[in-house]
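Left out: one protein chain. Kept in place: all the others.
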Amino acid sequence: MAFLEINRLHKQYGAVEVLKGVDITIEEGGFLVLVGPSGCGKSTLLNTIAGLEGITSGEICIDGKVVNDLHPSKRDIAMVFQSYALYPSMSVGENIAFGLEMRGVSKADRQKAIEGVAAMLQIEHLLKRRPGQLSGGQRQRVAMGRALVRDPKLFLFDEPLSNLDAKLRVDMRTEIKRLHQKLGTTIVYVTHDQIEAMTLATQIAVLKDGVLQQVGTPDEVYSKPANMFVADFMGSPTMNLIDAKIANGDGTLAVEIPQRDRSLSLPVPQPPSSLQSYSGKSVVLGIRPEDITDLDGADPKAEHIAQAPCSVEVVEPTGADTFVVTQLGGKEVTGRMRNATGLSVGEDVPFAFNMGKIHFFDPATELRIA
Amino acid sequence: MPARLALARATSEVAIEMIERLQTYLPRLVLSPSFVLILLFVYGFIVFTGYLSMSDSRMLPSFGFVGLENFGKLFNLRHWSIALKNLAIFGILYIVICTVIGLGLAILLDMKIRGEGVLRPIYLYPMALSFIVTGTAWKWFLDPGIGLEHVMHLWGWESFSFNWIKSREMAIYTVVIAAVWQSSGFVMAMFLAGLRGIDNEILKAAQIDGASNWQLYRRIVIPMLRPAFLSAFVVLAHLAIKAYDLVIALTNGGPGRATELPATFMYSYSFTRNQMGIGASSAVIMLMMIASIIIPYLYSELREKKS
Partner (left out) sequence: MSAASKDTALRTGAIARAVIYSVLIVFAVFYLLPLFVMLVNSVKPLDEIRQGNMLAFPQAFTIEPWIQAWGEAQIGVQPTGLKPYFVNSLVMVIPAVAISTFLGAINGYVLTKWQFPGHRIVFGLMLFSCFIPFQIVLIPMARILGLLDLAGTTSGLVLVHVVYGLGFTTLFFRNYYDAFPTELIRAATIDGAGFFRIFRRILLPSSGPIIVVTVIWQFTNVWNDFLFGASFADFDSQPMTVALNNLVSSSTGVKEYNVHFAGAILAALPTLIVYVVSGRYFVRGLMAGAVKG
């Protein structure tokens, strides 16, 4: 049985429906990341799990027990907040032990627990300080210490890294992952950063406008996005989504992309089974930038490379890679080239398309054509 | 035994539920004493006074209903029209002069003045004083026998004359002087806070666009101080309508009734002239004047907060 189970969860503020029937489950020891653009309802969802906000209908179970009407302090959860929410008037040690104090744990036991957590997070030297005297990274650690010390059934993280600078964020991400692997606790983690989601999660849930778009492992979400929204949201730079048409030439399917003078036709070597029914109809072709390369840079293991001449419009070197923008089907399309490509703007060069990794979406429903 | 155990469990569950319900209502419970006090002592009293204004009360409250008769009498009283006229003179001058001085001082102080830390508290300290103290100080300082006029005569300016405080026509202007002295520093502080809140990059951009200092203030800075103007106006207007202590201490409404204001009128009609019904109706008029300024202001402020 699942450890955390959310069934048909609805949440309304007045007439506004923020969560529209969300179903998610996660096994014990899992790391569930809720991801989506701002306003998608992911933080509200986390708050309802915590019990900080009530729900309109549905059911939330933690470890087999319905907690709908249980006070947050009785759900056996701990939460790390975006602003860290450290009590400004208490020392670091008092901050960490406040939850234990409220539960009537003796002073000696509290002291022992503080020391244990402080050692784990390497913040022993900070225990006497006030939150105001700490750096962002140190506050982050204290906030985690406050959650860890309670040894709860479930950890909730609300965008915990979004207030850190880029380098520290990467370090803390690694640290959270290490802690999770070491302690084996169950975590629900909210972020708007899809890279954080990819690196940390065992399960990703993508939300948009209060509706769950897809739940799956990071690999499933990345390589089999359920719809155009997920395809567009996960990955950076985002997946190229090109208006195209399916052509059926004596049994083999091809995708036709209208270009200025003539349309570009690319073969589809492994068509999804229902693509046949789209013959002669419009589809949206999805292809990630790393699957559009220069000829030499194409994945040597890829079996189906198609070539097509494209006109270079913008060249953006980033160091390791160079992103090249061209036009396909009236849309800007980004490809990821090797560093020293030596392309210049206006040039017409052949691009390599990894046709084994393309996606098709229905332009009306925006769903994946499987 | 099991039955008793079950009963015990049931009672404890009821107890827990009651505690949790209490928790839900606790905040409202905690707020309620204050709210009840306000409802009773502010809004209940407003209703009560409102009723008195339509009653035949004289020396003591009485509940004979006379409709709007008191208001009719009120507006036929010469004392009341003097009070309203004085309020108009006092209110307009007080608001305009305080705003001009306050804005002027704020702009000057904002020009990186050395000694701002000394000057600012000097401009502001009158606000900490009681109007009675202010009234006492100005009463004797403006007294022609010992004050300013006397000093000028001693200094050799024999023809100098400044006896406004003794003059029926001019006494109201001495109230303006003392009130401006007390409040203009406060208005300065409001404008200064507004000036300091203006993004400096906007000023730099305007200078690069070629605005002179004068144009900078007239076209950019002063329009951006709109909220400060509004706040200053509301605060000064409501202080003017409520003005009471200062007049009592400075002129006691005199000479004669020359510096009568609605607040002093209300007090004397209600408590010394045994015309409580008329006194109550004058209080209602005062409330309506203030409400017409404050309610739109509060409404817009609270609405802005919402969005």
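Going in written order, the chains are labelled A and B, and every chain counts its residues from 1.
Definition applied: a residue touches a chain if its C-beta (ideal position, glycine included) is under 8 Å from a C-beta of that chain, and two chains touch if they have at least 3 such contacts.
Bear in mind that the values here come from a model prediction, so they are computed numbers and not experimental data.
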**Complete:** From B:Lys73, B:Lys242, B:Arg257 or B:Arg273, the answer for touching the chain not displayed is B:Lys242
**Complete:** The listed residue (B:Val66, B:Met127 or B:Met224) that touches the chain absent from the view is B:Met127
**Asked** Out of A:Gly64, A:Pro88 or A:Pro300, which touches the unshown chain?
**Response** A:Pro88
**Complete:** Had the left-out chain been drawn, it would touch subunit B at residues 23, 26-28, 30-31, 33-35, 37-39, 41-46, 48-49, 52, 61, 101, 104-105, 108-113, 119-141, 146-148, 150-151, 154-155, 181, 185-186, 189-190, 192-193, 195-197, 200, 203-204, 207, 213, 216, 227-228, 231-232, 234-235, 238, 241-242, 244-245, 248-249, 252, 262-263, 266-267, 270-271, 276, 279-280, 282-284, 286-287, 290-291, 294-295, 298, 301-302, 304-306
**Complete:** Residues on subunit A facing the left-out chain by the touch rule are 47, 50, 52, 71-73, 77-79, 81-83, 85-90, 98-99, 102-103, 146
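The rule is short, and it goes like this: only the chains that are shown with their structure count from here on.
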**Request:** Take the average of all CA coordinates in subunit A, do the same for subunit B, and state the distance between these two points in whole angstrom.
**Result:** 56
